[in-house]
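Complex shown without one protein chain; remaining protein chains in place.
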Amino acid sequence: MIERVDVRYIKTPKQAGLENPVMIEGLPGIGHVGKLVADHLVKVLEVEKVVELYSHHFPPQVMVDEKGIVKLPKNEIYAYRAEGQSPDLLILVGDYQSISNEGHFELANAYIKIAKDFEVSRIYTLGGYGVGKLIEEPYVIGAVNDETLFEELKRHGVKFENGEPAGGIIGAAGLIIGLAMLEGIPSACLMGTTSGYMVDPKSAKAVLDVLIKLLNLEISVEDLEERAKEMERLISQIKEMQEAQMVQFKGDEDLRYFR
Amino acid sequence: MIERVDVRYIKTPKQAGLENPVMIEGLPGIGHVGKLVADHLVKVLEVEKVVELYSHHFPPQVMVDEKGIVKLPKNEIYAYRAEGQSPDLLILVGDYQSISNEGHFELANAYIKIAKDFEVSRIYTLGGYGVGKLIEEPYVIGAVNDETLFEELKRHGVKFENGEPAGGIIGAAGLIIGLAMLEGIPSACLMGTTSGYMVDPKSAKAVLDVLIKLLNLEISVEDLEERAKEMERLISQIKEMQEAQMVQFKGDEDLRYFR
Amino acid sequence: MIERVDVRYIKTPKQAGLENPVMIEGLPGIGHVGKLVADHLVKVLEVEKVVELYSHHFPPQVMVDEKGIVKLPKNEIYAYRAEGQSPDLLILVGDYQSISNEGHFELANAYIKIAKDFEVSRIYTLGGYGVGKLIEEPYVIGAVNDETLFEELKRHGVKFENGEPAGGIIGAAGLIIGLAMLEGIPSACLMGTTSGYMVDPKSAKAVLDVLIKLLNLEISVEDLEERAKEMERLISQIKEMQEAQMVQFKGDEDLRYFR
Partner (left out) sequence: MIERVDVRYIKTPKQAGLENPVMIEGLPGIGHVGKLVADHLVKVLEVEKVVELYSHHFPPQVMVDEKGIVKLPKNEIYAYRAEGQSPDLLILVGDYQSISNEGHFELANAYIKIAKDFEVSRIYTLGGYGVGKLIEEPYVIGAVNDETLFEELKRHGVKFENGEPAGGIIGAAGLIIGLAMLEGIPSACLMGTTSGYMVDPKSAKAVLDVLIKLLNLEISVEDLEERAKEMERLISQIKEMQEAQMVQFKGDEDLRYFR
């Protein structure tokens, strides 16, 4: 049986032994930008799962893996004990956000409770910022819950653009830093600009680059870079096709004068 | 973490030191009439914030201000200690109403609980009354939860029109005075007539004028008057365009006879 | 403040002094048949209000009466102490049913709780049975929660038609007798056949006639009869118009042969 919001500690904060970790959230969202970054971190860092979270607010179904084994919708939190100059990390990943409005608040409450249990020093939520057109050079815009973060973020390339995103930040990435503000945890949302039309590893790469600098991480970015390059090729092809059509269209236009 | 309906007192009723204040509600709604009036009062009066209210019934997101700082959806209540002939005030403002049906009741319950904690003597909820066409001379129609209020309201220009609004009063403005009736707090809803198609400072000005008289307020109305005049100019322009089209249209009609 | 389902006794069962009353439910529904009948009973019998019921499951609004006084959505229960041969009655009326699925169950639970508090001996829920076409001679079909009721109902003109209504009985009229079955209270739903397209006093009259016989009531039916006759006139007019159109149409058809 699972409760409405069912948090299961695999390691207690004490067992996990992290020292005021930085929490990273990367759940599905616009262009899956946040998810791509957080999943990459879990893959390349030596992490340990510390929390599993089930909820009635996820879709009422199971997924089936390639072997035929079912998987209940769940989110997971991984702990990374830093060795170098970087802080310890607590990385929140998963395949779902809440499918109800109220559920978003209940889940965000749970994430913040976990953040407090682990005495996190800061939270970065990751996401995409959909601009409605293909982006050749994605960059990262930010939103913070504490003025003191502006300088550091700007120094590492995060842009702040006059109230953007104008529609607000919807779901976990927004609510987590909103609730963190009430708890006094300085936090920021880092959003890679993206078309919003497709999964965007190139935008994710831009966010990862900023995050690496912010956290002094020494990690491989190869995997994401590879996918970003593939995407670049794909976009070039789309553009070429669009231009070809444009020429064709202009040709047709010109011909009209002769009809 | 925030609860389903999370009322946070910044000042207790005792600390606020109000004497049987009048509560004013002005949340978003038709033409944003109520919100414009209540926001204006908070701006021109010397007020003090006494309550912040968060809720799972607001949209699951944060807004971003022009600097890049996030803001959780919340409502706020401000206290005004009167100096002249007017009563003390408790002004409820905010950017959201509940996005679920049940949430409307839970939030209205919370507002009434606060009203009782502050021992309010009366409640005025403010709103717009959409009539579906442009209004040149907006006026104020009322609905009360207690017969004894009729005379005073009529004397100050409030109209009562045979069961209008026929569709009832939806959301906080209606539920608050409905619940206040059960608690024996005499209350009225004051609605400025408005097209319902756009934010309407002119209708808000009409409501403010009534409220000033009802409460013996001595305040500047300049700001709202300015916006109302701008709107008047805008409406004149729209009307001129409509008339021009009409003439054009009639011209076209006439010509038909000659085709 | 009101609770999710907020039952307020104006008279306790003891104060009301009813003896194993029969409960009648007539809330809004198909053709407003049930509501018309129950409202008529409350009007012509000497009744006393014993319960008011508010709920978060009603629409989040207030209605405004012709004078300008607001009214919270609520249901009411009236007690009738019989003088003649009829049993005591407990009559459930109101302007709303639940607007959510779960709310229907919570409200039906509350009605059954009240029925048990008053030690009702039987429940009749009233409604319309929409057949999708104009009905000249409406009659009453029934559904019961207890086999022992069949004979008495049939004797008084109630028809049972092979599993009709095929789509089940939705909302309070259905759930109340369903839940009553679990509590061992013999109950029936009486449904007047109706087009389903409009408020139908003629169908209501048919249900009232059956109810009067079932309960040995001696009451005026004038008011409802009047409205039923008005409706009959209205339907005649509609039929005449339809026939006129049909003739016209046939005329047009005939002419086609000559084109």
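So that you can tell them apart, the chains are marked A, B and C in the order they are listed, and the count of residues begins at 1 in each.
In this text, contacts are C-beta pairs under 8 Å (C-beta built on N, C-alpha and C of every residue); 3 or more make two chains touch, one makes a residue touch a chain.
Predicted model, so just to flag it, every value in this text is computed and none were measured.
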Exercise for the section: Over the full complex, note down every shown chain the hidden chain is touching. Expected result: A, C
Completion exercise
Given C:55, C:75, C:145 or C:203, the correct residue touching the omitted chain is C:145
Practice task
Could you tell me which of C:179, C:204, C:217 or C:231 touches the chain that is not displayed?
Solution key: C:179
Problem - On chain A, residues whose C-beta touches the chain left out of the figure - result: 1-2, 4, 54, 56-57, 59-72, 99-100
Completion exercise
Missing-chain contacts on chain C, rising order, are 98, 101-102, 104-106, 108-109, 112-113, 142-147, 150, 160-166, 168-171, 174-175, 177-179, 181-183, 189
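Heads up, the rule we're going with is that only the chains that are shown with their structure count from here on.
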Handout entry: Chain contact graph, described as a line, ring, star, complete graph or other shape
Key = line
Completion exercise
Between chain B and chain C the C-alpha superposition rotation, given in steps of 5 degrees, amounts to 90
Exercise for the section: Taking all protein C-alpha atoms shown, work out their mean, then name the chain whose own C-alpha mean is nearest to it. Expected result: B
Fill in the blank from the handout: In whole angstrom, the CA-centroid distance of chain B from chain C equals 39
Exercise for the section: Between chain A and chain C, tell me the centre distance in angstrom, where each centre is the average of that chain's C-alpha atoms. Expected result: 55
Practice task
Scan chain C for residues touching two or more other chains and write them down.
Solution key: none
